[in-house]
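What follows is a single structure, and I will ask about it in a moment.
And then subunit A:
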Amino acid sequence: MKEIERYAQFLKDESEADSTELQGGAMNSFPLTEQVLKVCQANSLWPLTFGLACCAIEMMAAGMARIDMARYGAEVFRPSARQCDLLIVSGTVTKKMAPALMTLYEQMPYPKWVIAMGNCAISGGPFKVEDNYNVIEGVDRLIPVDVYVPGCPPRPEALIEGILKLQEKIAGKRHPWPQRKMKDAVKVHPIP
Partner candidate 1 sequence: MSMVMDFLFFGLVVLTMAGAILAVRGRVLMHAVLGLAVSLLGVSGLYLFLGSPFLALMQVLIYVGAVCVVLVFGIMVGYTPNEEAEKVPMGRNAFLGLMASGSAAFFLVVMVISRTVWTPAVERLNDFSIEHVGESLMMQWCLSFELISVVLLIAIVGAIILARDGRDEVSR
Partner candidate 2 sequence: MVTKLEKIAGPKHRFLLNMGPQHPSTHGVLRIVLEMDGEYAMAIDPVLGYGHRMHEKMAEGRPYNGFYPNTGRMDYLGAILFSHGYVGLLERMSGAEVPERAEFIRVITAELNRISSHLVGIGAYVLDLGAFTPILYAFDDREMILDMLEAITGSRLTYCYFRVGGVTKDIDDTFIRRARAFIDRMRSRLPMYKDLVTDNLIFLKRTKGIGIIDRDMAARYGITGPVLRGSGISYDVRKSEPYSVYDRFDFDIPVGENGDSFDRYVVRMEEIAQSLRIIEQALDALPDGPVMVKPKKKLKLAAGGCNYTVEAARGSLSYYLVGDGSDTPYRLKIRVPSYSNLSPLPELCKGMLLSDLVTAMGSLDLVIPEIDR
Partner candidate 3 sequence: MSFYTNLSTYLILALFLLMMGIYGIIRHKTFIGMLISTELVLNGAGLNFMAFNKFLAPDPAVGQIFTLFIMGIAAAEAAITISFILAVYRKFTTGDPRGMTDLKG
């Protein structure tokens, strides 16, 4: 498929490119500033407003009042790929969607990360069948994926877990910033 060739070309280009420039320029040249930058990046992941299927609803739910991704600085859903750090592939990627998805990924500025949310994005999920003619079996064939969040669909908590994993990957620590807990939530919907 031509998309897979495109991905191979992309990986080649990326390995030849100057990686420090892509990953943050001068700030990466000193250990201290590099660490500071990594912490900043880990705590400020702006996702793209991009939903594909069922998982998109759970992605929305993760941004809503109950789970509130905003606590991790990830609530700024930007509609334009140019202003995002994080591409959450939430749902089934079809053959028709693949070129558009790759274009979106290419439009994002470095440094950028990808979360494959849901079984469909990871491996084609339930749609990985014998006569499959339209579903891409795993988004990692098209773009590099950093964190996989399985489930069909994953609960919003799992997406938060994925974002924490991504923070771990970026900053080297699971909680790059010292954590503290606010007072317990008032039970607004108690079980009667």
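The rule is short, and it goes like this: a contact is a pair of C-beta atoms (placed from the backbone, for glycine too) under 8 Å apart; a residue touches a chain by one contact, two chains touch by 3 or more; residues count from 1.
Behind the choice of candidates: all candidates are chains of the complex that A comes from, given by their letters.
This one's a predicted model, so the numbers in the text were calculated from it and none came from an experiment.
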Touching partner of subunit A in this complex, from 1, 2 or 3: number 2
Considering only the defined contacts, which subunit A positions touch candidate 2 in the complex? 48-54, 56-58, 60-61, 64-66, 79, 81, 91-92, 94, 96-97, 100, 104, 126-127, 129-135, 152-153, 155, 188-189, 191-192
